[in-house]
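The following block contains the structure, expressed as structure tokens.
One chain of protein is taken out of this complex; the other chains stay put.
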């Protein structure tokens, strides 16, 4: 697909998802780590305007002088940003204005793409599209979080459950000790944090070719997994107790049966479906309970070619840190990944909400060990 | 005006104000003490449905079983309520559904009003309308708070400044010591907290027939009023320091000039206009600075007939406590006023946002001494 | 007793109480509102040094330049103060240094008292002694709070239970409506907040000549008093729920029996003893449950001559506000009482920890409606 068509398609994907939203849904922020849909729509657009249009068009007239302030996320290099916790205050600008903003920027971008062939600019466009695809996933999970915390459990789209998939494999795979190369070696797009290909020595290991299911986790719950401190990391145990956690996010016990909120509404938990919405502490405790462990991100990457993966982000036992030779780009674009390298764990794979061409074996996703609003799952190793 | 027309008018007033809102405005909650417009629309409707329709119509079919849970405010007698801080999470039900709810209840109410003549029921209807008028005022002040905290300072209605009024009088009034009767003695509607007429002995006092202006308050600011602890109550001084207060709510100093946010947008502060949006601590400190004091609520009520009042709620130096012989009604309606009788100060008068027939000399408004999002002002006495 | 002997006695009373403390007890601060014993010892001494010695002795050499900073409490006029919450950080200066400080100041004070006859100075000395007597009471209640929150419930002094007293009367008293004079009219010491004698009209009322007992309160508990929101003020209900309150402070249910911590250790609750350690919200809810009410501070003062009172501070239904004609002294001494006139309720009477000559019918004690670490009780009226 050429870049113009690619641009059109990615931008349209965002809009398509939103077709199921009501106007009121666009502006709500329920929790600090999730952003209102309107904000995602604008911020991804702001990226193209700020990093490309403003530099490429002489006398480019920005859509609105306020938008740089409102829709910058964490790029300190690009000016004062609105505090993340205040994103939910903004009933204005309206959703319609945001959609006009998208149209305005898209028109300019398509005009530019028609004639542009500077690879540096095209690389930035590709980065912007990947950025938008990341936000598409956040958009899905943020909307789920918002509706899943509405006491009336609204149905977003009755055909869009997203947590129904099951394992296709049930074996495990053995990998021999040896030196392996880690990091992205292709020529397509990848993030800076995947670069710096380097050798790693890994000992023998065995890794499951299937993920933990809801049924497995109900077993963990019923055998007292959430109440046995021996299974938990110290911070995990504090998290369990101070939040009174007894089950994955979105699970509710109603008259003795487990239900979970899905984007298709509140539904009975399917014991055969793959477990979702657990955090690193829960993944680690589950592994401990099974007398196994989570794979490291290197083990995962080495085994990936032989594994059936995708549809869940899989917690690894690796902290999110720089690869040797990691290099940040200068300026705002360099703020993309490196600055988050503390107190986060790496997830590998891809979720059911991840854009398809956006997943690859070297992709390093990362979240705080307490977070569970993404479609996260557990693969065990030993 | 008969009760049917009165009902239609009050209900319509709410809708009229909302005509200037955008759909996104309806669901936002910026701060715990303010509620989303949608919630006000629904809650006032819920009052009629819960306290009247459900009891008066046999087999009344409620509009939605969820709404009792969602739109109860603080009536513990009527079932579990949603926490006030979570009101802003609810993108659904949509504004359209809420408007349908209003129409549904209005139809039933008008059907009932046509034939109803039981005075107990009619009293409840009048209470419901007064309740809605109170919420109309909150709706205005909550919308102002939401838009006034949006970094782009949206214009709600350019003809609706609400803080432009000035004093018409400039004298002061002397009242002689003596025994006075306090409390509502008429036959129209009043709240339970105004009843229990009782005698009070009041010493000689003098009270201004004008309110403090923005110009007066700028003088207070410039003379160091916000930095001289001798003027402040201890809790007020903590409030000033921990919130770094230097001016009334909505005031911004831009290039050496004071501006304030109004519902007509950001405007220069008019030095001749009556001061607004200060809390009890500020009112008290200003009075201290002038070597005067705030009147008690009794002094205010005694002087009211001779005073020019209205357009600002005036802080008094009286705590909000029960009159002798105060009686709560049984059940939920009795929860209306009495339960708030701690840590609040009484305000007398009426504001520019108060429904006109809703203000009277015996009316006891009350807020926490820290709150300033109402249209509040200062009248001095000695 | 002459002023010199009075000075010696009051200062010695403080030391006598401390004879039961261990060195480690002197520096601990368990909670923001309570101060370490060492701090009370020093602060009361600092009062004499700062307001008297520094002004009366030419070239007075202060004991330590740090102490003004460390032991100022809330007198903003006397320089920067250490934050109240940091008082518990100070292992140094040692208790021995503080005792030296007391001796140093006492020597100077006795030297001054021998020759001083300026009534203004002597008034300040009397104020200082009353101030120290107030701190003696806080010292007792703060020590009780500290030891009562130590998981091993240490015995402070096994002969010093302080909550064992019972009612001597069981009747009630009727007072006729009329004009009464309120405020201190004698010639001895009183606080500024008792002055400004003024007339008040009070309607007929009846007031119990006995206080609520532990047995009465157990009845309240067992009948569901702490779980029936209809009995509680809104803020009281929040306090009950967010702190999971089910009984007065220091009460523990152990194997089906109520125990309470006393300075003589953990003991069974005596059902005949007068109730202690409840806050305004509990007092108010109890009264509501009995279909009675708390007296106002005026009613209390009017009835006092006919009442058996003392040994508990009695919550009234009056907010702590200025009397008409209330005047603050200039400077730091004027910060004594007036600045606390918000969000506090008046208590009348005296507790078992109150210095005897320090209680009188016009005395206005005041605390936040949530506080219960003082020896507080309930008298009902109607």
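Chains here go by letter, A, B and C, matching the order in which they are written, and residues are numbered from 1 within each.
Everything that follows uses one rule, which is that a residue touches a chain if its C-beta (ideal position, glycine included) is under 8 Å from a C-beta of that chain, and two chains touch if they have at least 3 such contacts.
The shown structure was predicted, so the numbers you read here are calculated from the model rather than taken from an experiment.
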Visible partners of the omitted chain are A, C
Touch as defined at the start, partner being the missing chain; which of A:21, A:200, A:275 or A:352 qualifies? A:200
Touch assignment to the omitted chain, from A:232, A:251 or A:313, lands on A:232
Looking at C:119, C:151 or C:256, which makes contact with the chain not pictured? C:151
Which of A:317, A:359 or A:376 touches the chain that is not shown? A:317
List every residue of chain C that touches the chain not included in the displayed model. 22-28, 30, 38, 66, 69-70, 82, 86, 88-95, 146-147, 149-152, 154
On chain A, the omitted chain is touched by residues 74, 76-77, 179, 198-201, 203, 229-230, 232-237, 280-281, 293, 317-319, 321-322, 324-325, 335, 339-343, 345, 369
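To be clear about the criterion, only the chains that are shown with their structure count from here on.
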Centre to centre, by mean C-alpha position, how many angstrom separate chain A and chain C? 57
Where the centres are mean C-alpha positions, what is the separation of chain A from chain B, in Å? 45
For chain A, residues contacting two or more additional chains: none
